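Apart from one protein chain that is not included, each protein chain of the complex appears where it belongs.
Chain nomenclature is as follows: A and B, assigned in order of appearance, with residue numbering initiated at 1 for each chain independently.
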Amino acid sequence: MACNSSGCESGCYDREKDNGSKISVEDVVAGGGNQESVCVKCKCNEPMTFGDGGSEDGKFCAECFRNNVFGKFRLAVTSHAMITPSDNVLVAFSGGSSSRVALQFVHELQIKALKNYEASRDRSLPVFGVGVAFVDETAAFPALSTEMVDAIEWIRSTVSSLSPPAKDVYVVPVESVFGSDSLEARDRLVKLLDSVPDDTGKEDLLLHLKMLSLQKVASENGYNRLVVGSCTSRIASHVLSATVKGRGYSLSADIQHVDARWKVPIVLPLRDCVRLEITRLCHLDGLKTVELACRSQCGINDLVSSFVALLQEENPSRECTIVRTAAKLTPFYFNKIPETDDSNVPMATQRRLKRFNLKYDGSMTTEAFCPICNGPLNRSDSSDLDTFEEGQEADVLYAACCSSCRFQILPEDGSSLEQFSSFLPDHMISQVKHQKVDSQAHLREKIKDCLLLDDEEVV
Amino acid sequence: MQLTLEFGGGLELLCDSEKIHKVNVDLPNGAESDDFTMKHLLSWVRTNLIKERPEMFMKGDTVRPGVLVLVNDCDWELSGQLDTRIEEKDVIVFISTLHGG
Partner (left out) sequence: MEAKSKKAGASRLCCLCNLRRPVLKRPKTLQQICRECFYEVFEEEIHQVIVQNRLFKSGERVAIGASGGKDSTVLAYVLSELNRRHNYGLDLFLLSIDEGITGYRDDSLETVKRNEVQYGLPLQIVSYKDLYGWTMDDIVKMIGLKNNCTFCGVFRRQALDRGAALLKVDKLVTGHNADDIAETVLLNILRGDIARLSRCTSITTGEDGPIPRCKPFKYTYEKEIIFYTYAYFKKLDYFSTECIYSPNAYRGFAREFIKDLERIRPRAILDIIKSGEDFRIATTTKMPEQGTCERCGYISSQKWCKACVLLEGLNRGLPKMGIGRPRGVNGDHKMETKKPGSVAKSIESKQCGSLDF
């Protein structure tokens, strides 16, 4: 208050002693000049220098570096029971570096499992299946159609180079969430997006639709896990953009290793790896990637990305600190692998899952979810729903959504909202109805003790 | 064009610690006097009045986020920001919010 309330940080204390920062000034090597010529981990091989100006350059040899990154992946997978032998795993592949690494690592896991399978005498356990899905956003960005076609071809060839074991490739047009008639679906997608006045809202709505289309292709083709390659850096940006959009309540649901509120649970095996490691690994292993122009952001999302980049320059471990802070928020009951029919899961795995409390009991209290973003609703946000008895579909939609979607996605005036509601994919609309029914049942449950039965007398 | 410019909230430090400046602004070459907007004025101010750290006052074409601009006691957001037309004897106030209190 009296002086610049944020101005004093750097001069007044040793920045490096920040919570979570482990890097001291000497560690950030500017190019060569490193006296050590030995990997700090194995102490025998020569360390790799990536020369990209990032932190911790020239410390590890190629092997230790790769083992470190793969190790984090594998630890995430095993400690959260992300992939078990009976699973059918769909990897969401955007062509970018994170999902490329996720695909590569899942493939390596699969190869190892195959080797074990072939070596073992007991052939009762199948090797988990892997498929690859790419969401085609051409309908939303018609100008990029040629680029998209090239990208798709490249993706198919990349995946086919990763066999055996062979993996099916699914190119999913994002408009498929509206139905199978591609012309009508495309048209509806364009109309829906055009009716959102806010740029950031439009961008976020498209993301939600992408996830819906991935869910659709996964469940229609018998997959029971969806692997998403989000890395620490991506999550750090999400933490800040969610905070800035008033989504503090649902934030903890989005950033855990497992997100089982969807029909096909989502797992994030690269959550503990930073983008720098991932880009370096791609460079090291010659993993090619493709950057599509539609990946560029606008509005709030873009501002947040620039902000995080700026913070990273100032302190390379900032992303990790942000995610570490957010990880201290209480997760939801669905941030664990759900209970399923265990007959195909080996006893040892079952025991481990139970012992580490890695499964949730589906009969526990259900949250209400926003039909657009699927975010769990804070009770105070969702209280409006009960007042809409036989309201218009649009009003019911408004009442069912979280405050953030109401502001940035739903159009303001009544008639635009009606129209918008008519363009939404059926899945989202049915969510609204489902929620309303749930909420009435919930309300009834709350007041049942006060309800008079027909044959009781009024005192 | 005769104008009164006021700087507050710390911005005066960028203009020799003078809060009030009564200035005579030359119109850009060939421009009509009813064509003069905030955009022109800002660029004039940056060149002629800001003696140090211009990045504290401006970012790109417009004022740095956090600087409140009032034209004749009116929020410039109401009159089109950079497109606000400036006339003879107008009073323009720049207040920075980027400081404590």
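Simple rule for what comes next: a contact is a pair of C-beta atoms (placed from the backbone, for glycine too) under 8 Å apart; a residue touches a chain by one contact, two chains touch by 3 or more.
Because the structure is predicted, anything quoted here is derived from the model rather than measured.
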| Which listed residue, A:Leu75, A:Ala166 or A:Leu310, touches the chain dropped from view? | A:Leu310
| remark: Note that chain B touches the absent chain at residues 6, 8-10, 13, 19, 64-66, 68, 70, 73-75, 77-80, 93, 95, 97-101
| query | For chain A, which residues lie in contact with the unshown chain of the complex? | reply | 1-14, 17-20, 197-200, 239-240, 242-249, 251-252, 299-300, 303, 307, 310-311, 314, 318, 321-322, 324-326, 328-330, 378, 403-404, 407, 412
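Quick note on the criterion: only the chains that are shown with their structure count from here on.
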| request: Between chain A and chain B, tell me the centre distance in angstrom, where each centre is the average of that chain's C-alpha atoms. | output: 45
